[in-house]
Structures are given as structure tokens and as C-alpha cells.
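The complex is shown incomplete by one protein chain, all other protein chains being positioned as in the whole.
Should a chain be cited, it is by its letter among A and B, assigned in written order, with residues numbered from 1 in that chain.
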Amino acid sequence: MLLRVNGDSQTTAATTLEELIQEIGLKTESLVVEHNEHIIRQELWAKTRLQDQDQVELLSFVGGG
Amino acid sequence: MSFYNTLEQFDHFDFSSFFNSVSDDRVRDCLTKEYLNAYDFLTLLSPKAGNHLEMIAKVAQKKTIQYFGKTIQLFAPLYISNYCTNKCIYCGFNHANVIDRRKLTIEEIEKEAKAISSRGIQHILLLTGESRQATPMEYLLEAVKCLKHYFASVSIEIFPLECHEYVLLQQAGVDGLTLFQEVYDKVIYDKVHLAGKKKDYHYRLDAPERGAMAGFRNVNIGALLGLGEMRSEFFFTGLHARYLDDKYLDTEVAVSLPRFNPAECDFHPEFPVNDKTFVQFLLAFRLFFPRAGITVSTRENAYMRDHLIHLGATRFSAGVSTSVGGYAQHQDQSTPQFEITDGRSVEEVVSAISSNGYQPVYKDWDRAI
Partner (left out) sequence: MNDEGLRLGDTTFTNRLFTGTGKFASNEIIPEMLETSGSQMITVALRRIDMQSVTDNILQYIPDGVTLLPNTSGARTAEQAIRVARIAREAGCGKFIKIEVITDAKYLMPDNHETLRATETLAKDGFVVLPYVLPDLPLAKRLENAGAAAIMPLGAPIGTNRGLETKPLIAMLIENSAVPVIVDAGIGFPSQAAAAMEMGADAVLVNTAIATAEDPVAMGHAFSLAVQAGRAAYLAEAAGQSVVARASSPLTGFLD
């Protein structure tokens, strides 16, 4: 399946958001996840199924003025 | 060089067409300028500027506070003699008036000094009529010597002197010279001064400058408003102040705006100055010369003076008597030089100043320091 993650194409075997995040190997506590322009809270990552061509944004808070 | 050279430049100046040319915008421009030239000052003296008094007042108040803080300095006049050889048609001490002529002895001066200083006053203004015979230099020097014991600062308002005579008084302890030209218009000057040494316009005009040369710390000038066309008269007063300030850096220049009080005076001035115009002049001068003192005597009533506190006045006389020997003796008062219209005591003036949010200053200078 081919996704767009943070603007880049990415092939994955993951079927849910949670699997995708585990696959990439991200720390989860500060992660903000957007799926097809909807914010998905952490509780729902496991239930959110991925489909081909989905857009996923993985964001986090950083320092800024 | 004399201030007369400056005056001459305006001999043919057309004041009324200048005033006619003043626009509201021109007035407003003057309010935002840091340094006002002579024409800006004249603009603020124009009838047109009279429509913008409140705006001008706001700026004047700000400048006054900027340079003086919220203070009013207090002084008292002390008349020690009413002998006068001049005939000024507007004055109660005029030679032609049959009045009880008096001159205080040094002992009497001391009594007056005690009476005045007991009320807290520290700045004294010594006044005489204009008679060299009655009040010669030796007498004046004695009087000053006596007053120095009671006051932190002594100023004089007497007949004009030579520079070397001013030096003697300065050395004796006099800090300030008050001397009014009365009227800058030469023709009118000649008309209202009928006889005596005072007829010499130039001798009087240059006297404040001689005082500055002699080293007086303060020189206070003024025109007696009402004698001449008022706007030009006050304009010349302002220019005279600036002339002295520019030329004598170590002299503090102040002005007074004495005017006739029509209700109290037998003399009817040709150009009476109403309250509004009076205030306009005071404000205009403050903008023209922010650092200068503005003395307001008890010729102005309590109501006016209390409001002038906020507008630019810096020096008030208080608890005043304008007759010779008026402080110590309560009976048998001699004729006053002019009627005072603010008859409040020192304490009352002080409390009026305080309740207006200003600080009354009894002593702002002491030679001894």
C-alpha cells in the first residue's frame, strides 16, 4: 500500500495508524497525528484503518518563538 | 547692542495683517514644535489662537511641569517707601497724588521683615517708589543688609540704576531684579509718563540688561498690560525675555503680566486685557519660553490664580500688602500702590496650591549654600 506521509510517498505493510507509527519507530507521547486532514487522538490510532493513497501527517511540538 | 535694536526691527511691522494671515493649521503647527521662533510666538498671541486655548493649555501645562515640576514659588513684596518723583498717570504713588508719603526706617523695615518671615516667607521683594533723594543707595544697601538676616533671598523692584550700582546691591546680597518697562510703545510711553527720570525710555529699557551684566541671578521683566496695544506689547515682552536669555546665560529670566483691574482702578486703560486674553498670553509665553519663570501677583484674584497654577505660573506673591509699612502696623495704613484682589493669607495661598496638587516652595535658593 502506498501512503503519503509528511508529504513523501511511503510504502507500508501497516493496516492501522498504530502499526504505521510502530513501523516507523516513533515515540508516541508527543506525537500529533493527522489522517486525511483529521486529527486522530492516540486512543483511536489502533482503530484507524489505512487505505491506499491516504495522507498521514506526523507532527510534534518544537521550540519556536 | 541693546534690546532696542530688536524692537526697531518691528517699527513698521504690520501686526494686524500678520494676525489676519494666521490660520488654524498654523496655530496647530506651533503646538508641536520644540523651539518656537518670534513669529510662532506672535501666532500664538493672535486672536485666531484664542480659539484653541484648551489645546494650547494642555501643551503649556506639560511644558511647565517638565521644567518646573508641580511647584509654585512664594514671595512677598515689601514696600519700604512711596516717595516718587515720577508722574505715571496710572499709579497711586504718582508724584502729583497727594498721599501720605512714608519711608520706613531700618528699624521699621526690621519689624516688617519679622512679621513677614514669621509667616514662613523666605523670598522677599523690596519695593520703593522712584526717588533717588528719598531712597538713596546707602539707604537701600542698609535695607538689604537688614533683610538678609530674615530671608533666604532678596530681590528689588526700585528705580533703574547704573550697572555699577547694581553691582553694589548684588554684592550686598540681592539676587533678583524686577523692573517693568510698563509699555514698549515709545509714543504711548511718553504720553503716560508725564514727568521725572522715568521719561527716559531707553534708560529704563536697558536697565534689566544692566542688571544681568551686574550678575543678578534673576531678572523679571514685564509690560503693564492695558497701556499699549496688548498683543504687540506682550510680544515685545517675550522678545525682551528671550533677548536677555540668549545674551546672559547665567541669568534666569522671568516675566510678569501685570494688568489693570478695571474694577479697582481709577485709571481706565485704553487696551484692557480680559481674562481670556490674559490666559492666552501666559500660555503663549510658556510655549515660547518653557524655562522662564512666570510671576503672578495679587493683582489677579484668587479664582484666577488658583487656575493659573495649572497653566504655567511658577511664582506667586502671597499674604500681600502693597502699602508702606503694611505688614507690622495694622492701623494707619498708607495708600497702596495698587489694589490687591487676592487678599488671602500666606496659609490660605499655601493650602490652595497644595489642594491643587502642587507644592508651595518657600525657598528655592539660598546664597549661603
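Quick note on the criterion: a contact is a pair of C-beta atoms (placed from the backbone, for glycine too) under 8 Å apart; a residue touches a chain by one contact, two chains touch by 3 or more.
All of these numbers come straight from a predicted model, not from anything done at the bench.
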item: For the chain not depicted, the shown chains it touches; value: A, B
item: Which of B:R132, B:H307 or B:K363 contacts the chain that the document leaves out; value: B:H307
item: Chain B residues touching the omitted chain (full complex); value: 53-54, 57-58, 61, 275-276, 279, 303, 307, 310-311, 356-357
item: Residues belonging to chain A that touch the chain removed from view; value: 6-7, 24, 26-27, 29-32, 34, 37, 39, 41, 57-65
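The rule we apply is simple: only the chains that are shown with their structure count from here on.
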item: Euclidean distance of C-alpha centroids - chain A vs chain B, Å; value: 87
